[in-house]
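Only one protein chain is missing from this complex, and each of the others stays in its spot.
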Amino acid sequence: MIMKKTTRNNLYTYALVIVSFIIVQLLISGGNITSSLKGQLVPICAYVILAISLNLTVGILGELSLGHAGFMSIGAFAGVVAAISLEQIIPITLLRLIVALIIGAFFAGVAGFLIGIPVLRLKGDYLAIVTLAFGEIIKNIINILYVGKDKEGLHFSFLTDSNALNLGEGGRVIIDGPLGITGIPKLATFTMGVVLILITLFIVLNLIDSRSGRAIMALRDNRIAAESVGIHITKYKLMAFVTSAALAGAAGTLFAMNYSTIIASKFGFNTSILILVFVVLGGLGNIRGSIIAATLLTILPEMLRQFNSYRMLLYAIVLILIMLATNSDEFKNHLRGLKERLLPRKGKRGAEDGQS
Amino acid sequence: MDKANSTETKMISVPSTNPVSEGDVDMLPVLEARNLGINFGGLMAVNGFNMTINRTEIAGLIGPNGAGKTTVFNLLTKVYQPTHGNILLDGHDTQNMTTVQINKAGIARTFQNIRLFSNLTVEDNVKLGMHNHINYGMWNGILRLPAYWKGEKQAHEKAMELLSIFDMQSLAGKRAGSLPYGAQRRLEIVRALATKPMLLLLDEPAAGMNPSETAELMDNIVKIRDTFQIAIMLIEHDMNLVMGICEKISVLNFGKIIAKGTPSEIRNNPQVIEAYLGKKREG
Amino acid sequence: GGTDKAPAGQPDAGGKEPAASAFKIGGTGPLTGGAAIYGNAAKQGAEIAVEEINALGGIQFELKYEDDEHDAEKAVNAYNKLKDWGIQMSLGSVTSTPGVATSAETFSDRIFALTPSASAPAVIEGKDNVYQMCFSDPNQGSASAQYIVDKKLGTKIAIIYKNDDVYSKGIYNTFVSKAKELNLAVVSTTTFTEDSQTDFSVQLADAKKNGADLIFLPMYYTPASLVLQQAKSMDYSPKYFGVDGMDGILTLENFDASLAEGVMLLTPFSADATDERTVNFVKKYQELYKETPNQFAADGYDVVYAYKKAIETAGITPDMSAADICEKLVQVFPTISVDGLTGEKMTWAATGEVSKTPKGMVIEKGTYVGMD
Amino acid sequence: MLKVNDINVFYGAIHAIKGISLEVNEGEIVTLIGANGAGKSTVLKTISGLLRTKTGGISFLGEDITSTAPHKIVERGLAHVPEGRRIFLQMTVQENLDMGAYTCPSGGIEAEMDKVYALFPRLLERRKQIAGTLSGGEQQMLAIGRALMSKPKLLMLDEPSMGLAPILVEQIFTIIQEMNKAGTTVLLVEQNAQMALSIADRAYVLETGSISISGTGQELSESDEIRKAYLGG
């Protein structure tokens, strides 16, 4: 049988990730990579996974979510708490990281399920605002959450402060409310990040190209028709939402394990929006696009550092121009016109230069 | 494929008037609507609607614009919950059932305003019709276990078979939204058929088609009934089609049935002429 | 952006200038976004110091500040950028959360860091080569409680702190435990967040209802100015006690100084001080940036001078590697004493913690007056 | 009155209209027939300015309107009942009719509305109903009624009979003829070719983006070729 178009397309996507990985590894072993780029490898992986997972909700399921960073946050905190509390039990770091990733994904998935049940009944912008609200609530709750561990295990406390944990001798505060977690073991590695991207791709691409994925896309295209052919709306909405949340959770763990500190405020509205920008820029439903957009847009602000204080202004302008260039026919025509006008002028200017 | 097609075409070349074949068909009606009604903020869009449809029958529902025909379909498929009356499907009351359950229980439909999954391929649209007949779960799909390959292979074959009814196999890979209007209408029918219904509801299947396309559609509706041995109920304003293939017709006006009967009875019913057909002769 | 102008006479093209004659120092701070005031202030303060020192002709500095948007992730990126540039000594990060992240990096990279203002204990905790120029949060919290008790400033205390902020929460924590120890009654504790820092009516009403006669405000001056304004419109006039972040309130453009009348704070720096160093600094700052410097600017300024002193003491030269410099500085820092804008004879413990005496200040008629 | 001169229209890369020229004279009923996807709707949309030509020109009442904005074209007296009705689903029936009279001075609106209600009494009954909940046929009546509100000089109708009960189809065709007698020129796109040809002065047959045959209504309805292809006989 001839390979299906989607199958071929998917293979390109895997190849893109693997080839990029090999190139980067070669650069690293040759010492040809800047600290700046090297430092961004893990966060890029995390953002790629976040973008892919959000694309599942926004592009494939067709529901706008403005609270994706909330799931990232749950994954980050749950995963790091797990990694820290398992320090003695699992001494092998790789194994501990894997366990942390799974726990991060699990908690975020559970949150996705609990949130999904009420939320997914809403439509369009109403759903979007509720996801935003949940993102903010998660942030608020982690800000008043205190977790510590001692010989007796984990202790939890809300609202007061770390003293209320009543930790025993040699106990350690892990989550200290708004101070977040400090002293995180830096377990995340670029290789692990790439492996996680590949797993994410495997899950998402295979899900899309299967019976369940078709059902999810059917909901997006026409809910009423989907019901009329016997597709259970809530089940498939939840399936997409929970998968998306769980993957975001794993990405959150990966992300957090790359920094020595995390705080809840990091995972607010702005981060949710950032991930959404990746998805929209890469194209709704276009997984490879998400990967590329997440990578480029994570690197872009760093590339603009040479412009000093104009950096973020330029970032904004570049973002607007990219959106116009990829989405507007009118703008494309302008560009074409501009090019036509500029080319001859360029020649003229050259002549002038020659004269003076 | 081609061979099968030609034999089938032969089979339907003469529309049979008595499709009820021997023994295996249960004589219980597929559908029975009793005193069905719905109220939209004071407007009784459908009122005291009674109707039975027998197995392998082609029934027509006609009536002026706004008479409540589409609403009847919406009641039968539980897009709206009836405010009065009962619907018996295969002898079972469908009270409290949802649209999804109704479909699983055996009613499939098309829509007056086409509702395809327009960003998906033609093949995927049909496979979605088969959704509840493909038996593998989410993890089988993600992990690409044998059940996935088997299920997808069967689904693909079955989808192609269904598409062949309208000679649409070559369009399988196209985006449904990019098809010409007529093809979209046909695809909707195929998708509905893929759910393996006992009763197929068609809402204005010939709308937007020109006369020659309509003629072809008529042949195909009969062919579908004969091959799948199902009942069909259709709404249509094209009298050539209604009078040509329906075995019995109900006429709705202001939410109430004003006449029932065979095509010739309806055609000559003065009330129907007055409210619906107009003076012009029908072909 | 004045970074490129600051190191006067330094050709900044390429890192391979013959026999590097200037020390490359740099730090990260929020230069954009909501916390940009702090980052820009620290940067500008440091720029002035660099300019002054370079003009002397001896030790030469090349200073570079990178934007971290008050975010740990961006701070690590910014720090890595500085590493690529060839940073030899770090000014850490301006704010605490990024500071914790970058100090972990400087620790493992063996680059010495002296942060002007990242005051959380976690910034220096367990890192032998990371030092603070500012008080650490616990010190401020307990010192404030102690000061209030010693001077009998108030008996019933209300606290308003910023619930999602490391700095604010850190000071609050230690203030409360010290207050308990000293039997200082805290009658009202309320919070706000980044997202709800416009309206303080509820917090003030709670303080008022519980009869608080002094409100402790462990927060930066921007929200504090709103607290003062809203309390006034409620006809509530308790005493206010602030922390070093409160300094700067008088520099707010168009601020009605009468609102701050009687506000007390523990701060190591005041732009109104009359000593020559401060007067000189404030004048330069105003000329260059058209603003009055706040404590962050002063801290930034002092960091550069502390480095100058340490370099002189340890005999460090610009051609040394960052790691070598780091080892020398680790040895020398606990031994030196520096005079700066934020304190005379500042010294450091080997933990990285600074020791300087905070001055109790009170705002009277729009200027700071020593409180003793 | 309307002159379409050798227009080419593209949807992205798809060349939908390939050099079509046609003419509608004052007082005529001209019909445009053709199979699904032939490009009939595209022609109408191009005339009313919703789509732009790549090459070629369109003039209306002697003035060039090739690149005139759609709302300006409407002001000059051209109304278009688009395919798929495009009524304002969230407005009431009456508000929809009001919108139809957007370009008219507010004075004569009442009278015009009464005329539309007289043509379609069902709309009068449903005057306060949200248009989105009307039945398919009712929506079609509203779309036509709305276009009449602007008292157009040239009325372009895209499949007005679609989804209408036989009795209404007849009515609509009668209305078209009556309006035409009262001075409105009509350009009609229809699937129901037989009826369209029977009232048309002239007709064009469209085949995948170009005009294959043109002639008087009668000539075409008698042509064998046409009968076979479009009249189902």
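Order as written gives the chain letters A, B, C and D; numbering starts at 1 within each chain.
The definition used in the following text is that a residue touches a chain if its C-beta (ideal position, glycine included) is under 8 Å from a C-beta of that chain, and two chains touch if they have at least 3 such contacts.
Note that contacts and distances are computed from a predicted model.
UniProt lists the omitted chain of the complex under the protein name "Amino acid/amide ABC transporter membrane protein 1, HAAT family" (options: "Na(+)/H(+) antiporter subunit G", "Nitric oxide reductase, NorB subunit apoprotein", "Amino acid/amide ABC transporter membrane protein 1, HAAT family" or "Heme exporter protein C"). Though it is not drawn, the left-out chain touches A, B, C, D in the full complex. Check D:L50, D:I175 or D:I213 against the missing chain and you find that the one touching it is D:L50. Checked against the hidden chain, the listed residues C:Q60, C:S93 or C:N163 yield one contact partner: C:N163.
The missing chain, though absent from the display, is touched by one residue of D:V4, D:I58 or D:I87; that residue is D:I87.
Annotation for chain B: contacts to the undisplayed chain at residues 70, 74, 79, 111. Those residues of chain D that touch the chain absent from the view are 48-50, 69-71, 74-75, 79-80, 82, 86-91, 95, 98-100, 102-103, 130, 132-134, 146, 150.
Even with one chain removed from view, chain C keeps its contact list with that chain: residues 31-34, 36-37, 39-40, 163, 190-196, 198-199, 201-203, 205-206, 209, 222-223, 225-226, 229, 232-235, 251-256, 291.
One rule holds in what follows: only the chains that are shown with their structure count from here on.
If each chain is reduced to the centroid of its CA atoms, chain B and chain D end up 31 Å from each other. Averaged C-alpha coordinates put the centre of chain A at 44 Å from the centre of chain B. None of the residues of chain D touches two or more other chains. Taken pairwise by the contact criterion, the protein chains link up end to end in a single open path, with no chain closing the loop.
Interchain contacts (touch definition given at top) occur between A-B, A-C, B-D. Only residues 1, 3-4, 31-33, 66-67, 71-74, 76-81, 83-84, 97, 100-101, 104-105, 120, 122, 125-126, 163-166, 169-170, 173, 176-177, 193-195 of chain C touch chain A when the two sit together in their complex.
Of all residues in chain B, only 77, 79, 98-100, 103-104, 108-109, 111, 115-120, 124, 127-129, 131-132, 134, 136-138, 140-144, 148, 151-152, 155, 173, 191-192, 194-195 touch chain A in the complex they form. For chain A in complex with chain C, the touching residues are 34-36, 38-40, 43, 136, 139-140, 143-144, 161-163, 177-180, 182-183, 186, 255, 259-266, 301-302, 305, 308-312.
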